[in-house]
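Quick one: structure below, then a few questions.
Omission of a single protein chain aside, the complex is shown with its protein chains in their original locations.
And now, chain A:
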Amino acid sequence: MSHGHRATETARLLADAAASLLLRPGHTLGMISGILLGVASAVGAVTIADTQQAQIDLRFDLQRSGIVALEATTPTKAGFPADGIARVAALDPVAAVGELSRWNDRATVAQPAAEDGLLAPVLVGDRGGLDATGTTVVAGAPAAALDDPAATGTAWLGERLAARLGFTDPAAGTATVVVDGVPFTVVGTVRNGGSFGYVSGAVLLSRPSAVAGLRTTGSNVRVMAKVRPGSAAVVADYMLAAVDPTRRLTLENVTPPDGEILLGNVGGDLRRVGAALGGFIGLVGMITVANTLSLSVYQRRRELGLRSAMGWSRRRIGLLVLTESGLAGAVAGVLGSALGVAAAALWCRLHDWELVMARELPLLVVGGAVLASLAGGLLPAVRAASTSPLAAMRS
């Protein structure tokens, strides 16, 4: 067959197959329903996963800055050794290191004259701990004052707590706060606008103040380091040895899993779930195509027999059915992609998110849909090809 002939015949085959599909739209839609839904679920789920990933990245931005946290499981009055902390601070990927312990999560905090106070956390920290957690002194005595071993009996209030307790000028150094019955002079206010937001609602004491004033020992004594992303694990190992060489504190590494990897896992998992779901439904869709086409080949025995009687080759008749299945798959891929994107767009609208979609996704799923449909059409095509030309005469 010449080149021109082949092009003409291909065009004719495509038009013929398209007519078979388009003129029986209900039948065609039923045939592609499975693949269509599979593509829609895959595209929808993957797109939502990608969009959600962008959202997670946004929300966990601080997490990704990298925090190493070691917690002392044995109570200590002395705190963490200064030389060990200094050695950690000297490490290249470490931006800041120090203590920020949650001494008591439910202390009674009040103004001296008040009948009853509020329940608020008591934190114990030093300048390094404040820096490591991104906590800043808003007003009053600077963070450096926390490191003064001689200064006892002083406290900083989280700015939210100060407002709740009704302090008018907490930074003036004239007010007093009573924590679990013990009075402290209020010397300033602190704030954390990041992932340690609870600091803004807590009382902050220096370690000397806490040890001298409070009768309890700290329940959650931690040393924190702010590190370059990706270096948390290495720094944590070094810190364990440097801060507690004798293992007296029985330090435990409570560093959260590396943000980047964790987030990647979440997004990747969602994507894989979406793809697997789509693939599974697509498989069911392939069987639907096979079933529907088989039935259709049976119903069209007369038509196919007639084509055969008129001299159409078996190959040509099989190719017709295969082309029908391929075209149907393409239609399913396009419609399914549109449906999936529409669903994802709706989801994003409801959540006020900006839609994020992999550019290669539609191409990929349309290709997948065509392949699945072709696979489903293989057996029916073979059956169609073997329709006897006598079928036209004897029916």
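Keep this in mind: a contact is a pair of C-beta atoms (placed from the backbone, for glycine too) under 8 Å apart; a residue touches a chain by one contact, two chains touch by 3 or more; residues count from 1.
Here, contacts and distances are computed from a predicted model.
A chain of this complex does not appear here, and its UniProt-recorded name among "Fe-S cluster assembly protein SufD", "Ferredoxin", "ABC transporter" or "ABC transmembrane type-1 domain-containing protein" is "ABC transporter". Within the set A:Leu23, A:Ala150 or A:Leu350, the residue that contacts the chain not displayed is A:Leu23. Among A:Val234, A:Val254 or A:Leu306, the one in contact with the hidden chain is A:Leu306.
Against the chain not displayed here, chain A makes contact via residues 1-2, 4-5, 8-9, 11-12, 15, 19, 23-24, 302-303, 306-314, 388-390, 392-395.
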